[in-house]
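Pasting a structure here, questions to come.
Shown here: the complex without one of its protein chains, the others still in place.
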């Protein structure tokens, strides 16, 4: 048995593969293998299959592609992943690449997951490469709204797009929260904020890269579902999704501008704060030197009488003053006079 | 009785709900309940109803939506609010989202209020989520201009748009005033101005987000009222509103540029001022050190004779000079000579 | 008599109102009152009236509007003024808003004047709100060129537009001159230049706001005169005016770029110059401290022999050295040895 | 024999010229000279020739151009090289200029090679001016896929374009790797990173210059192969190539933005780090001066008793204290008192 056939015949693993048959908006079957899913589709006209894959093995995807006639290029993209969001049409099958986003609160990061959707006349195949979006919830919502599900594979695509775009809202809110925090930190002068601004900028650019092409896809679909037969109502719903996506994309554009402003602002404030500190230190140094100057000046004032004392301490035999009765008071007075004179001179010069 | 029916049957609360019936440009009735409003519309062809809601409960809005056949997506938007300004058409009903703005002088902030308008063939429903614009004044103006009001629901939409755009003028004036003040503060070197520039930038970006999509709406309406039946004259009036909105939007664009320039300017000026202060402090330090240097130099000059005095103050028995008659004058002369020499040396070296 | 009729019947004041009747390119009459102007227009088919108003009272404008059937919105704009340049068509009347500019050499400012022009089938009404452009000169030129004037009201509009755009050339030259001066000041390091750059940037933005919409108007007119009946030749003339306006607008765009570059350049140069000064001061301080260090070192060198002198100046009874014959020379030699040793040590350590 | 004929008749040098004849997707011949290649093409309808040239001499290219009727302007471009990527159509021949890129790990540079391709109805001529792309590998791939090769010269063009665009992926990865390293260096504060950021920016701009026009070419070809007869499938393949090229171009656009951010970030961080160092040095200086101040203050405190000692060391005959019994203890006490007083004064003033 060749590996592709084996992949198709294997019982579906609920974690990795899900498969359901819908008729008229209701789930009518959950075939245990992909092979049986194919059979149902072939035997029962008017039913629709939704096959969900989570990180499928290439061989599995190739087997499914063979069955549904998916185009080789699209399948290659779905295997390789790392595609930009895009919408392509191969015959009567649409191939949609999406980037869902989740905000991870604990690490303050946006986590992107790639999702590939094949939408054919009577089937939808979803290939998830990450955790988001929660396709089980999408399936649950659709099964609870038969009116919508009855509209066929395009309704499933709509519900997935809606879920992806709804998932952007908490990301935008998380980014907004980070920006608000950063703003506070910038004004508080936290030195680590520079790095945080830069890292958030990169998150925002990544998000723009995910959301911008999605806008193009959504607007294209809303404007006529790529010429694919769609009813008016579904188009309106897609218009609503496009509108929410635009709101998200515009807010993120504002984030980018705001972060650029904040980066400049932070550079200015940090530089101001540092200069302010240097200025204060320089002022303190000035005051300190002023004290050193005063100490030096006082020392100089004390030094002058010492010179006089040293003179009269010399041991020359013929020093007339030594024998004066008033020699000693005279010397003391001379010392005092010198001190006072120096004090006055220094005072006038601002040295004291 | 189900809550929707109850909401409709309840007497209208003038603060929260207003309801009026117009015929041929004049108010002909003010039904006390929404139920009666519906009845009038059904019974009297050619009349128009204007129902004004202020922060309605979801159930109330849903009841009204049911009566007028408003589209589910539009109603959801009106309940959730936080929409971007937009214009959508559901069948023969237009759904318009607007952001009115007020300038709060005391806190120097722009206050935005979301307003939703449903314009049908014979009704206008306005849903206010904030204080602006003053719809009572709009109603008053329209009731005083039957020629205009006679033109039907689109005339009401025009009058609301006119009021919203007129409300932008004082905001623009307020922002201009703030920018002028900031300019003065920047040149005066007020350190808190950095934060004010940043905060005003954010206000300006917010205002751009409100006014830009409105421009698209107005130009779309003026270019043909979304293919909706409109008379030439009304289109001209809308063109006039679009013109005023463009003036406001362009001035705000200039504000954004100006604020970016001011941010750079402020960074430059603050950095210049701080460097200037540091330079002055460094100059002052230099002058101070010059004085310390002089004091040290003078101290050194005084020190040399002290050494001589100390030498002749030694108690050796055999010190011939001590017995010289001219020993003492010689010592004094030596001291003076050393002082003068040092003075000259220091002077030549620039140490004094 | 109601005030409007009074305004119309009043004799025209040459300073505030001018009125002339043209036929076949020549002035045939200058009616003394507006009432008579109207009469001429009504009685004589094939004539054209040009009424010039300078800051008219609202009542006067309203009276004229009534006579010529000018649209209420246009008249409101003309009364309120502060409009952006625009071109609007109401029935067979064009309404043009222009911003003329003059360069005031003494205060280095651009002075803008708003001008409103109504162009009807057989009349031109000009409403000036400022000094520029010199409409008397335009009238003079036209009256000297009957070939042009014969082409009717559109020719007058052309001549006014030509005059407005010609008036931009000296403004552009003035701004260029300012930029050249600023450039010189920036490289010379004039500290007041920062403010001048900022203020000139604002002038340039203002000028862009005046000239850009004018370009749109002129290109629109040149491309077909708003579907208004115009001859090929006039269109060519308008094309020429549009061309000159484009030249002006492009140079001003370059000014904006250049000023942005200059702002960055100035910030860089100022910061360099200040840092250079701080560096020089720091270098000077270093040299100064070097001197203080040397003085201190010399003082320390002098201090060591003082200690020796002090020791031998002690009065102990049993100090054997004092009685040595060579005590005194020994002490002097010791002093010299200490000085020389210290000198060598300090020299080796770089303290001298 | 003229040089062109000689060039054509010369046996092909496998390093410089390669020549092959294909029929129905398979290589049927490898003529030893260009002359024989021409003959095959003329004699055997339905075959296709692929001539590969590596830096051909002008005469060789001119000889080939003569044979295939290549347009003079295109040939001139192929000789001169240094063209921007472009697509031109001369009659039934397409002329494509491409810039292939390789990432040179060792020197961290992107190496660009110009490639010219002439695509005619039954021939492809490739002119390589550099090492990339590996056309031998392209030929190998095509010869292994007859289904593709059977589609004719356009299939060869597709395979070349695919190879060029595939070659961009490692370049993008290399640039990404450099940016990641630079980021780390910026946060680590490596001073040489400034130059590296600048040099990488220039590489990125060069790459943008190569990739952007290629996008235009690919989208043009995918949208209809320049009106050239192409089958649907080939167009889809070209669409896929265009998609990969867009992904590369978009990532490189993000690189440009990121590098601009990093440049600002680096300037901020470097300036912060330097200011921080200056601040620390200034703080250290302050602490140092504090010590100098204390030393000076202690010296001054020691100096005061010295003055007293000097006074009582004077040799006046009439100094009553000298004869007091308590003279000596008194002097010592005076000294201690002065020291303590000074200590207290200095302490209070913060000089100690």
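Going in written order, the chains are labelled A, B, C and D, and every chain counts its residues from 1.
The criterion applied here is as follows: a contact is a pair of C-beta atoms (placed from the backbone, for glycine too) under 8 Å apart; a residue touches a chain by one contact, two chains touch by 3 or more.
In this text, all values refer to a predicted model and were calculated from it rather than measured experimentally.
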* Structure fact -> Missing chain -> touching shown chains C, D
* Asked: Looking at A:85, A:120 or A:313, which residue reaches the missing chain?
  -> A:313
* To do: Could you tell me which of D:28, D:73 or D:340 touches the chain that is not displayed?
  => D:73
* **Options D:176, D:257 or D:285, residue touching the unrepresented chain** => D:285
* Structure fact -> Touch assignment to the omitted chain, from C:42, C:55 or C:279, lands on C:279
* Asked: Touching the left-out chain: which of C:57, C:254 or C:337?
  -> C:254
* Structure fact -> Touch rule applied to chain D and the missing chain gives residues 71, 73, 77, 83-84, 86, 88, 90, 191, 194-195, 198, 201-202, 205, 209, 263-264, 266-267, 270-271, 274-275, 277-278, 281-282, 284-285, 288-289, 291-292, 295-296, 298-299, 302-303, 305-306, 309-310, 312-315, 319, 321-325, 327-328, 331-332, 335
* To do: Since one chain isn't shown, list which residues of chain C touch it in the complete complex.
  => 187, 236-237, 239-240, 243, 246-247, 250, 254, 257-258, 261-262, 264-265, 267-269, 271-272, 275-276, 278-279, 282-283, 285-286, 289-290, 292-293, 296-297, 299-300, 303-304, 306-307, 310-311, 313-319, 346, 349-351
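The rule is short, and it goes like this: only the chains that are shown with their structure count from here on.
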* To do: Work out which chains are contact partners of both chain A and chain B.
  => none
* Farthest from chain B by Cα centre, which chain is it? Let me know. => D
* Hey, how far is the Cα centre of chain A from the one of chain C, in Å? -> 41
* Structure fact -> Going by residue number, chain C touches two or more other chains at 313
* Line, ring, star, complete or other: which one describes how these chains touch? -> line
